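Please read the structure below before turning to the comments.
Just one protein chain is left out here, and the rest sit where they should.
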Amino acid sequence: MDLTLFLPLFEILGTVAFAVSGAFVAIGKKMDIFGVAVLGLTTALGGGVIRDLILGVTPPVMFRTPSYAFLAVVTAVIVFIPAVRRFLTARQALYDRVLLLFDSVGLGVFTVVGVQAAHGAGFAGNLFLQIFVGTLTGVGGGILRDVMAQHTPYVFSKHVYASASLAGALLCAILWRFIGGAPALIAGAALTFLLRLCAAHFRWSLPRA
Amino acid sequence: MDLTLFLPLFEILGTVAFAVSGAFVAIGKKMDIFGVAVLGLTTALGGGVIRDLILGVTPPVMFRTPSYAFLAVVTAVIVFIPAVRRFLTARQALYDRVLLLFDSVGLGVFTVVGVQAAHGAGFAGNLFLQIFVGTLTGVGGGILRDVMAQHTPYVFSKHVYASASLAGALLCAILWRFIGGAPALIAGAALTFLLRLCAAHFRWSLPRA
Partner (left out) sequence: MDLTLFLPLFEILGTVAFAVSGAFVAIGKKMDIFGVAVLGLTTALGGGVIRDLILGVTPPVMFRTPSYAFLAVVTAVIVFIPAVRRFLTARQALYDRVLLLFDSVGLGVFTVVGVQAAHGAGFAGNLFLQIFVGTLTGVGGGILRDVMAQHTPYVFSKHVYASASLAGALLCAILWRFIGGAPALIAGAALTFLLRLCAAHFRWSLPRA
């Protein structure tokens, strides 16, 4: 059974989780509903857009399959509704857990989708590029979110996050050469997912100065 | 009579208004004259540059018709002159009104020029892309300005602004299919212009969390 068939499903979960995180940051910054939608969209799809510009894929994939952009905007707008936020806040513990799960899924799947995009753009021989754009797809949206909201990027300071993406991209890109794309995608996404989840649970952090 | 002949004239007014707004933000941040020029340039032309990268138009239009870049830099440098700022400050009410007018013209014309650029780059069939890059051309420079000057982007919190651009881009892109480019450009620019002006006058704001 081809597990990569589930990638789009996981991308959907990740898109929702990333959009929610962008929307909450925008709300915290007192942006209006338009800003909330834009920050949700940017967080969910911004990494992929920069990746495509680097790969020379224009217009970026986001503009060819607008359903993900639509999903991100709708998600952000739903989060904007006060009743929804009250509902979520009242169930903070459960909500935190679900969001962490979705966010970890998103980080894993976005990372390997980035590696896949580098192959698709004809750079099967450039391991460095694959790993770079894999990680960029995973964490680029979060960096853009924090830059637009005037935060120091969380991905560089919170529990092992960007490095979980880097590890998955590395594994995926290397395995691809030996066992082919499909199992490499699964393995890379799973590694990132598990690292991120364990890091949050066990409070792993990278050294800091 | 072909009203689109006036588009370049309106682009000039918009370039001046956007460059002035960038220059004032830079001055407020105590940047030197070089920073003031760069922020004026970025505010006026930055949205168009990102648009062209997304459309795969390289080098961006800004580098083929440098007269707009020249105009933006000269405008910013003029604003930098203390005597000019004193002159403007002494006539604050009039100056505010003129700048609002120019800025609204700029927002309207930049928006539809963005929609037009998407058509010119061969994406006549991609409505989503047209609307996205239209709005990006309208507000992207202002976002870059605020990110470089460490503000939360004003376009996401002040009176209906980015949404005025979005509405004009939407109207322009849709009308284009039915009544052709020229009237669509006029109608889209007019809608954005009027929405922006009314929003400032009547203090319309989008809901905020």
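Letters A and B name the chains as they come in the text, with residue numbers starting at 1 for each one.
Definition applied: contacts are C-beta pairs under 8 Å (C-beta built on N, C-alpha and C of every residue); 3 or more make two chains touch, one makes a residue touch a chain.
In this text, all values refer to a predicted model and were calculated from it rather than measured experimentally.
From the options B:Leu7, B:Val20, B:Met148 or B:Ala200, the residue with contact to the unseen chain in the full assembly is B:Met148.
Within the whole complex, the absent chain has one touching residue among A:Ser21, A:Thr42, A:Thr111 or A:Ser163, and that is A:Ser163. Within the set B:Lys29, B:Lys158 or B:Arg208, the residue that contacts the chain not displayed is B:Lys29. Here one chain is not drawn; of A:Val74, A:Val147 or A:Ile174, the residue touching it is A:Val147. Remark: the residues of chain A touching the chain excluded from display are 53-56, 123, 126, 128-129, 132, 143, 147, 150-153, 155-157, 162-163, 166, 205-209.
Where chain B meets the omitted chain, the residues involved are 26-27, 29-36, 38-39, 49, 53, 56, 58-60, 63-64, 66, 69, 80, 82, 85, 147-150.
Heads up, the rule we're going with is that only the chains that are shown with their structure count from here on.
Per-chain CA centroids place chain A at a distance of 31 Å from chain B.
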